[in-house]
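Apart from one protein chain that is not included, each protein chain of the complex appears where it belongs.
Naming follows writing order (A, B and C), and every chain is counted from residue 1.
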Amino acid sequence: MSLLEITDLAVSAGDLPLVDGVTLDIKAGEIVALVGESGSGKSLTALSAIGLLAEGLDVTRGQIRFNGASFLGEGAQDLGQVRGRDLAMIFQEPVSSLNPLMPIGAQVAESLIVHGVASVAEATEAAIDMLDRVGIPDPKRRAQQLPAELSGGMCQRVMIAAALISKPRLLIADEPTTALDVTIQAQILDLISALAKQDGTAVLMITHDMGIVAEMADRVCVMYGGRIVEQGAVEAIFTAPRHPYTGMLLRTIPRLDHPPKQALFAIPGNVPSPKNWPTGCRFNTRCDRKSGRCDAVPALTGDQHRTACFHPLSEA
Amino acid sequence: MRLFLLNRLFQACTTAFGVLTLVFFIQRLTGDPTALLLPETATQEDFEAMRKTLGFDRPLIEQYLSFLGDMVQFDLGKSFIQNAPVAEILASRIPQTLQLAGGALVVAFAIGLPLGAIMALQRGKWISRWIMGFVLACQSMPTFWSGIMMIMVFGVWLKWLPPSGTGTLAHLVMPSIALGLLSLATYARITRSAVVDELGRDYIRSARARGVKTPRLVGKHLLRNSAIPVISITALEVSQLLAGAVIVETVFAWPGLGQLTVQSIASRDFAVVQAVVLLGAWVTIFANLLADILYSIIDPRVRLGTSL
Amino acid sequence: MNMVLPRFSVQKSLAWWPAVLLAALVCAAVFAPVLAPLDPDRQNLLGRLKVPGYESRGVTYWLGTDELGRDILSRLIYGARISISVAVLSVLLSGIVGVAVGMLAGYLRGWWETLLMRLVDIFLSIPAILLAIITVAVLGPGFFNVVIVLTLTRWPRYARVAYGQTLSVGKRPFVTLSQAMGGSVPRVLWVHILPNIIGPVLVVATLEFGLMVLFEAGLSFLGLGVQPPTASWGAMLSTGRNYVATAWWIATFPGLGLFLLVLSANLIGDRLSDTIGKGR
Partner (left out) sequence: MTMKFNILLASVAAVALSAPVFAKDLTVDLSGEPSSLDPQLQWNPDSYYVYRNIFDNLLTRDNSGEIVSQIATSWERISDTETVFTLRDDVVFHDGEKLTAEDVVFSVKRITDPEFGSPQLGQFNQIAAAEAVDDVTVKLTTDGPYPALMAQLVKLSIVPMHVVEAVGNEAFNAAPIGSGPYKFETWDRGISVSLVQNENYWGETGPFDSATFRAVPDAATRLANLQAGTADLVVGLDSDGAAQLAGQGDVQVLSAPTERVAYLGLNLDKPPFNDVELRKAASMAIDNFGITEGLLGAGEIPMAQLASPAHFGYEERIDPWIFDPEGAKEIVSAKADLAATPAVFATAPVFDQRIVQALQQMLNDVGFNISISVTDMPTYLNIVRSAPEENAELSFGRWSCACQDADGITYPLLHSESAWSRVSDEKLDVLLDTARVSLDAEVRQEAYAEAHKIVRDNYYVLPMYQAAVLYGASSDLTFAPTANESMFLNRMAWSE
C-alpha cells in the first residue's frame, strides 16, 4: 500500500493554474525524486502534500491520501495532527528556516512537544541525542545556541534533526542542498539517506539536480509546466528516457567522458510562465520533436515507466 | 558597551543643551509676562518695577549665562507665576503624567497589539478589514472631540465615570482611552506589518511543518520576533504621548505636564517652560536608550555596539 | 517558487473608495465658490443655531446655522479648502525640508551627520505647542503661519526616515560607482538616492497628511489656528463641541468631514505601505 498517494492534484493562484493533474505515489521506505526546473510545480506539489501552501494558493482539484487517510475535500482529516509526527519536511534555506531567536535544541525538540509525545525535559534530551546523530559536535552546548552561531551546513543538519526526531514515515526534502557548499551537499545527502534507511522513513526528494537523483532516488518523477511528464525507476529513466524533456535534462549533467572544452548542454528557450502556458503539451514551445499532435494534451501512459508524450524518445 | 553608553550620554547632553538654548531664546522673542502679572490699572512705572524684580531688565546674554549657571547647579529656578520652586511644581505633575501616559500605553498595547496580530493572521479576510477600519477610525478624530463625547456619554448621561479630574482609577479611564486611541492605531499597524513580515519568513513555515499550531506559533515564534519594531515605535511614541497629552489633559482637567506646558507657555513662565522641555528631551533620549537596551535583551544577536 | 500574484480581486472595486472619497473632498475644496450655496462668512444674529433645513427669507440652510447664524453647508465646503490645503502644504514643506536634511545627513556622514541629526533631535524635543505659540507671537497668526508651525514640528520625522533609508541606499554599489565617477553631491542625491528612498517617504507623507488635518484642528482648539471668520473643519469642530447638547449639527458635519478625510488618507497610506514596503 502506498504511504502517500496524490491523485489528479491541481493547485491554482486565483484562476491561474500552477499544478495541473499531478498523480504521484510513494511507498513506505522508498526514496522518490521529484525533478524539474524552477516553476515546474514540484515544490507546490510537495507543499500541498503537507498542507503548507502559501496564502492565495489553493488546491482546486484532486485527492491527497497519507497513510490511508484523506486530507482534502469532504471528510478530510486535519493535517496538523500528522504534520511533524508522521510527515516532516525540510527546506531549501536552512539558516532562514530556523527561528533566529530560539535555541536550536528547542526547535529540534519542538515537534515532540507539540504532539504531546514527550515532556519538555524528555524532548530536550531526545533533541540532544538527535543533534548528535546528525553529526553536530558537542550537542549539549550547541543545543543552547542560536542559529546565527552555526554555519549553513550545521543549520541544515539541525533542520534534519528537527524533521526526523519524531521518526516520521515520510520526509519531504525540498532542495535541501541548493543553498549549501558543494562539499557539504554530499554530506547532507548521505546523512538523509542514511537516517532514512535506519528509521525506515520514506523520502520525497525535490531537486533540479539529476546528479542527486542518480545518487539517491529509487524512483523519479519528472515535472514540467505543472504536470508530470515522465515517471519510473531511476535506472529506467537514466538509461532509457522517453520524454524529450527528460532526455534534455539528462544531457545537462556534465560528464567526465565528454571531450574537454565542449560547451555544456543547455535546454533551449525558457520555462514559460503559467500565464503563457501553451495548449496541449506544455513542452511544445521548446521541443525539437514537436508535431501537430502536440497541440493536444498527451496522457501519461505506460505501466512502471510512464510518459506523457506523442513522440517519445524510445518506445516501451 | 561602556563606550556606547558614553557616546549616547554625550549625544544626550548636546541635544539637551541645544534644546535649552533654543527654548531660552525663542521664548524671549515673544515678550515677557509682566503684562499678565500686573492688574489692568498698572502704570508704566509699575511695569518697569516688575520687570526689574523679575530680572528682565538685564541684557539677554547675561540672563542666559546666569540661567546656564543655575542649570549646572541643578537649580531649575522659581516660577514667577506660581511663586513656587520649579522642581516642586514638576514633582507634583510628574506622577500624574506617568499615570496618564501609562494608562494610555496600556490601552494602546492591550488593544493595538492583539488587533494588529489578528489583522496580520487574518490578512485578506473581512474581519481584518473591519479591524483596520476601526483602528483608523480611532485615529481619525481630534482628541478634543472624542474627549468631550466620552465625557458627555459616560460622565453626564450614563454617569458611569467621573467627567474629569484625578484621584481614582475611574478618573483615569477616559483620559487614558482618549490619549491611547491615537497610539492604538500606530501600534496595531506596526504590529500588523511586523507580524506579516515574520509570517512570510521561512522559519514560520518550517515550524508549521513541525506541526506547530497557531497559538504556539504566535506565542513562541512570532511575538518575540515581531517585538523589535514595536519597541522602537514605543520609544518614539513616548514623546508623542507627551505632546498629545496637551489637549487630553486640558479636556479632562488632568494636571499633568501637558497642561503645565500649555499654561506656562501661555503665561510666559519661562523657568517652568525650560524645565518641562528639558524633562521632555531627557525622557525622549532615555526612552530611545531603553529601547536599545531592550532590543539586546530580546534579540541577543543585536550587540549594542553594532546597533548604532 | 511562490508567485507573487494579484490578490483580493473581489475587493478591487472596494479598494478604490478612499481615493474616490478623497478626490471628491478635494473637488469640493477646489470648486467651493461654485458649490457653496451661500457666503460662508455671512452672519445672521437673528438666525443663530437653527436646525438643518431651516428656511429664512427664501434661503434654505440645509445643514443648519452656527453660533453666528452662518450657513454650515457653505462653511463646510469652504472649510474643506482650508483643512486640505493646510495639510497638503505642510506635508509638502515638511517633507521637502525633512528629506533634504535626512539625505544630507545620511549621505555626507561625519560632522554633517552629527550636526543635522542633533538638530533633528532638538526639534523633536520641543513641544509643538511652544513652537505654535512662538510662531504666532513672532509672525502673527494666519493660514501660512499654521503651515509653518506644522512644518517646524513635523519635518524631523521625514528627516529620520530619509536618513535611515539613505544610510542603507548609500551603501549600494550604484551609489559608490556614481561617487567614484565624480558625481557631484546634489547629483548623486537627486539622481540616485532620492528615487530609491521616495517610497517609504511617500508612505510617511500619506499618514502624516491625516495627522496634519488633526493637528490643524488641535491648533484651532487652542486658539492658534487659521484666523476667524475663515472656516476650517477643525475650527468648526472645536466651536461646535460647546454645542453638543444644544446644536448637534455644528460639530457633527465638520466632524464627519474630518473623519472621512483622515480615514481615507490613512487607508490610502496603508495601501501604499502594503505595496511599497514598510514605513513608519
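The rule is short, and it goes like this: contacts are C-beta pairs under 8 Å (C-beta built on N, C-alpha and C of every residue); 3 or more make two chains touch, one makes a residue touch a chain.
Everything numeric here is computed off the predicted structure, so don't read it as measured data.
Though it is not drawn, the left-out chain touches B, C in the full complex. In the complete complex, the residue from C:89, C:136 or C:152 that touches the missing chain is C:136. Within the whole complex, the absent chain has one touching residue among B:7, B:53 or B:214, and that is B:53. Seen from chain C, the chain kept out of the figure touches residues 41-43, 45-46, 48-49, 67-68, 133, 136-137, 140-142, 222-224, 227-229, 239, 241-246. Although one chain is hidden here, its contacts on chain B can still be listed: residues 30-33, 35-44, 46-47, 49-50, 53-54, 81-85, 88-89, 92-93, 96, 148, 151-152, 155-156, 159, 162-166, 250-253, 255-256, 259-260, 263, 265-268.
Keep in mind that, in the parts below, only the chains that are shown with their structure count from here on.
In this assembly, the chain whose C-alpha centre lies farthest from chain B is A. Between the CA-based centres of chain B and chain C the separation comes to 21 Å, rounded to the whole angstrom. Residue positions 7 of chain C each touch two or more of the other chains. Multi-chain contact residues of chain B, defined as those touching 2 or more other chains: 124.
Contact residues of chain B toward chain A in the complex are 123-124, 201-203, 205-213, 216, 220-221, 224-225, 298-301.
Chain B meets chain C in the complex at residues 11, 14-16, 18-19, 22-23, 26-27, 29-31, 124, 129, 132-133, 136-137, 139-145, 148-149, 152, 185, 189-190, 193, 197, 229, 233, 236, 239, 242-243, 246-247, 261-262, 265-266, 273, 276-277, 280-281, 284-285.
By the touch criterion given at the top, residues 50, 52, 55-56, 80-85, 88-91, 93, 96-102, 107, 110-111, 114-115, 146, 148, 159, 162-163 of chain A touch chain B in their complex.
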